[in-house]
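Complex shown without one protein chain; remaining protein chains in place.
This part shows subunit A:
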Amino acid sequence: MSRIKTRFDALKAEGRGALIPYLQAYDPDLETSLEILRGMPAAGADLIEIGVPFSDPSADGPTIQAAALRGLKAGATLTKVLEMVRAFREGDNETPIILMGYLNPIDSYGPARFCKDAAQAGVDGLIIVDLPKEEADLIEGDAQGSGLDIIRLIAPNTPDARLPYVLDGASGFIYYVSITGITGTRTASEDELANALPRIRKMSDLPIAIGFGIRTPEQAAYASRTGDAAVVASALISTLATTLENGRPTAQTVPSVLTQLKEIASAVRGA
């Protein structure tokens, strides 16, 4: 059974939703981001999303754009991000890892070779922002063959008539982009979420993670309760960014991010 399914099944038995923190690989450098990654499970991460830096992250807000730029400056490539996952796996064989990024680096690497290498490195799922279901045949076969889940995205404006098409053959979990907009900007209201989730639940039994605009422990707790998981990204990266001096990490960088993660995790666990 995949790590993702195992983890969601375990949390269901425990009766709580998951917390999925996000970090941008190599932000602001390999050592720091690997240290944050390694510290995340103990700080309360149930699954972890790793952003693959891309030069043109057109669905991301300024916070994640800046993080991607720092990652690229520090030398991030898809190959090196996989090495980072491999290094994490040496000490943790349970926490599911999902790579999130844009298609072109994967396309450049070669989808078939990438899926094989990613699975071997210990990646469990992929979120490819600019790969809608219409174009997903580019990689789905290879992903399936390697045991990787391609996480399908649903947006507030995805029409009901389109849901079955998008969710056909979905695996892992469903990522609900809770706002029409870019990362780290607006937050969906509780009403919006309460209305949106049932229409997806009707179509699929997969767990639903809610992302985009979740910043506070309270918001994360609500999202993890209403859906099955809350993704927190820009809020953690903002914290990281404020600890940097001239783009370089300081003694505060790793502890600040992990402390914030612990606070959010405790709210999610208490939810």
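Going forward, a contact is a pair of C-beta atoms (placed from the backbone, for glycine too) under 8 Å apart; a residue touches a chain by one contact, two chains touch by 3 or more; residues count from 1.
As a convention for this text, contacts and distances are computed from a predicted model.
Remark: of the listed names "Tryptophan synthase beta chain", "YolD-like family protein", "Succinate dehydrogenase subunit C" or "Glycosyl transferase", the one matching the undisplayed chain in UniProt is "Tryptophan synthase beta chain".
From the options A:8, A:22, A:54 or A:88, the residue with contact to the unseen chain in the full assembly is A:54. Of the candidate positions A:166, A:206, A:223 or A:257, contact with the hidden chain is made by A:166. Across A:25, A:98, A:131 or A:265, the single residue that touches the chain missing here is A:131.
Considering the full assembly, A:154 is the residue among A:82, A:98, A:126 or A:154 that touches the omitted chain.
Looking at A:39, A:147 or A:181, the residue that reaches the missing chain in the full complex is A:181. Hidden from this view is one chain, which touches subunit A at 54-59, 61, 65, 72, 77-79, 102-109, 129-132, 134-135, 153-159, 162, 166, 177, 180-182, 185-186.
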